[in-house]
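Only a single protein chain was left out; the remaining protein chains are all shown in position.
Up next, chain A:
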Amino acid sequence: MIQAIVFLPLIAAIVAGLGNRAIGNVAAKSVTTGALLIACLLSWPIFLGFLSGNRAAEVVHVLDFIKSGGMDAAWALRVDTLTAIMLVVITTVSALVHLYSWGYMAEDPDQPRFFAYLSLFTFAMLMLVTADNLIQMFFGWEGVGLASYLLIGFWYKKPSAQAAAIKAFVVNRVGDLGFMLGIFGTYLVFNTISIPAILEAAPTMAGSTIGFLGYRLDTMTVLCLLLFVGAMGKSAQLGLHTWLPDAMEGPTPVSALIHAATMVTAGVFMVCRLSPMFEVSPTALTVVTGVGAATCIFAATIGTVQTDIKRVIAYSTCSQLGYMFFAAGVGAYGAAMFHLFTHAFFKALLFLGAGSVIHAMHHEQDMRFYGGLRRHIPITFWTMMAGTLAITGVGFAGVGFAGYHSKDAILEVAWASGSGQGAFWVGTFAALLTSFYSWRLMFLTFWGKPRWAGSEHIQHAAHGDHHHDAPADEDAGHASAHAHAAHGHDDHGHAHDDGTAGYHPHESPLVMLAPLLVLTLGAVGAGFAFHHAFLEEAGFWKGAIFYNQHLMHAMHEVPALVKYAATIVMALGLLTAIYAYLLRPTFPAKFVEQFRVLHRFLMHKWYFDELYDLLFVKPAFAFGRLFWKAGDEGTIDRFGPNGSAALVAMGSRVAGRVQSGYVYSYAFVMLIGLTAAVTWAIAGR
C-alpha cells in the first residue's frame, strides 16, 4: 500500500514527462491527477489508523542502496505517526493542487511538463518523509529541491523566473552543505546512518566531545546544529530565507504546494524526526528556538509592507515556519507538527485563493490594483476569508479556526517551557503583525473601490490586446473572453470613471473552486478535530517524536493573560487594519511619510539580497576571473609550460613540425626504444 502511495506519483511523472506532447494534455493531466487522487485515498486510512491507535509503525524494504562499511542505506519506506501526518498533508494538498491546475494552467502550452514536475515533486517529498535513514532523507531533500527549481523556472523564458530558480537551488545547497556535514558527523559518531539506530544511541553521547574544525565541542551540539543548517535552508529560516520570496516566480499552484504546504516544512519535519537527538543538546535547542523566533518576527515585519499578493503570503509562510521551529526548540514537537498540519491547509488555501484572484485579474498581482473584489468573485472571497480567520487564529473558549488551536498552543507552550518566554513575546508580537498583514491583504483585495484601471495587465485584457509574452499569456483565452463580456456590458468609448476600466473580474471555474472549498474545510475544522491527538496524546505519537508529557500538561496551566494574549493581539491587528485600510485609507501613506527610513528598510527586505550580492555573488565572479587570468594564465602557464624563452622557442620548433605529424612517430619510437633498452639492461643483470 505505502509502495503505491509513494511510487504512483513517480510512474505518473514519468508517463506524463516522457509522453509529453505525444500523449497530449488530457492524458498527461489525467494520469498525474489520477495517481495523486489514489495516493490521497490510500493515505487517509493510514493516518486514521494511527489516530485510532490501530496501526503500528512499520518499515517496508524496497531495494538496497549504498553499502559501504557501516554506511548501509537501503531504499525503504517507513510508516509511523509522523510519516502518516505528512502523508495526508502531502497527498491531499498535492491532489487538490493537481486538480486546481487543470483550471489555472488551462491555457498553458506546456501542461504535461507542468503536471510531470508536480508529480515528481510529490514523489520526492514522499521519499523524504518515509525515509528510514539519513541518505534516503537527503535523496528526498534534494529531489524536492530539483522539482522546486524546475517549477520556479517553469516559465523558463522569463529572466526573473530563471534567476529565482537558480537562487532557490543554490541557497538550498548552502543549507545542504550543513546537512551533508551533519550526516558525515553522525556517521562518524554512531557508525550508522539508520535513523532509529541513531536515535536510540543518541542519549549515550550526552557529554561527549568531538573535534570540529580544530575545536573540541560537544558532540551532539555539533551534529544537531549542522543538521539544523540544512533545515534552515529548506525551511527558509533567517539568513537562508532569501530564495523563498523570489520563488513566487513559479506558477501559483506551485507556491501553494511546494512553497507553503509541503517542501518548506521539510526542515520542521526533520527536526521532529530527529527530536531525540536534539533533546540531548540543550544548546542546539536554544539555537533552534532563537532562529525560529527571529524568523517569525523578521518575516512578519516585511509582510506588512509588501504589495504583491503572493509575496505577502510568502513572507507569512516564512514567519509561520518560524513558529514551528521555536515550538520544536522548546521541546513541543507535537505542537510544531500540529501547526505544520493546520498551516498546510490554510496556507495552501490562501495561496490557491490568491491564484484565483490573480486568475480573475488577468495576472495582476499588485494589490494596489485590486479593491472591491468581494462582489465579483464571492466564492474566492469567502474561502479566503476562512483562510484568514484560520491564520490569524480566530476562536474562543476552545473552539476556533485551525490556527487558533495550533498557533495559540505554540505560544502557550513557549511560555510554559520557561526557556522560551522570550520566544513567547516575540511570537505574540508577530501574531499581531500576522493579523495586521492578513487583514490588510483582505481589505486591499476585497474591500474598497475598484482600482484596477491603472493596471497594465487589466488594460491589456480590457482592450483585447494580446501582445504578451508567453508566461503572462497562460490564460489569454480566458482574458479575451472576459474582455468581450466586459465590452458587452459597457459601450465602447464610454469613460469608466469607476476605476474598473470596463473590466469585470469573473469567478474561477469549478475545477479551481472545488479545491478551495475542500481546503476551507481543513482551515475551519482541522484544528478543532485533531488538537487533542496532536497535543495531548503520547499514545498517538507512539514514540515517533520525543514527547514531553510534562510540558504538554504545563501549557494548560499558564496565566490567563498568556492564554488570551494571542486573541488580544489578533483583535488589535484586525482593528489596526480596519482603521488603516477601511476607515482612513490615507493613513498608510502618511505613516510611510513619517517613518520613511523604516519603510525603506522593510521594503528592501532588511537589505539581505544586497548584502549577499556584495558578500558572495560579486566576489565569487571576481575571484573566478582573478584565478583564471592572474592564476592560471598569468602565473601557472607563464612560469610553467610557456616557461622560459628557450622553452617557448623549443615549443614553437616542436609545434612547427607537429603539423607534419612526424614528431609523434619520433616520440613514439623514442619511448618504445627507451623502454626496451632499459628493460634489456635490467633483464640482463
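In the analysis below, a residue touches a chain if its C-beta (ideal position, glycine included) is under 8 Å from a C-beta of that chain, and two chains touch if they have at least 3 such contacts; residues count from 1.
Assume contacts and distances are computed from a predicted model.
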Chain not displayed: protein name in its UniProt record ("Ring-1,2-phenylacetyl-CoA epoxidase subunit PaaC", "Sarcosine oxidase subunit gamma family protein", "NADH-quinone oxidoreductase subunit M" or "Cell division topological specificity factor"): "NADH-quinone oxidoreductase subunit M"
Selected residue (touches chain absent from view) among A:503, A:546 or A:581: A:546
Residue of A:219, A:265, A:406 or A:500 in touch with the missing chain, whole complex considered: A:219
Residue touching the undisplayed chain, where the options are A:139, A:228, A:530 or A:581: A:139
Hidden partner interface residues of chain A, rising order: 17, 20, 56-59, 61, 63-69, 71, 75-76, 78, 80, 132, 135, 138-139, 141-143, 146, 149, 153, 156-157, 159, 162, 165-166, 169-170, 173-174, 176-177, 180-181, 183-185, 187-189, 194-197, 199-200, 203-214, 219, 276, 279-280, 331, 537-539, 541-551, 553, 620-621, 623-625, 627-628, 631-632, 636-637, 640-641, 647, 651, 654-655, 658-659, 661, 664, 667-668, 671-672, 675, 678-680, 682-684
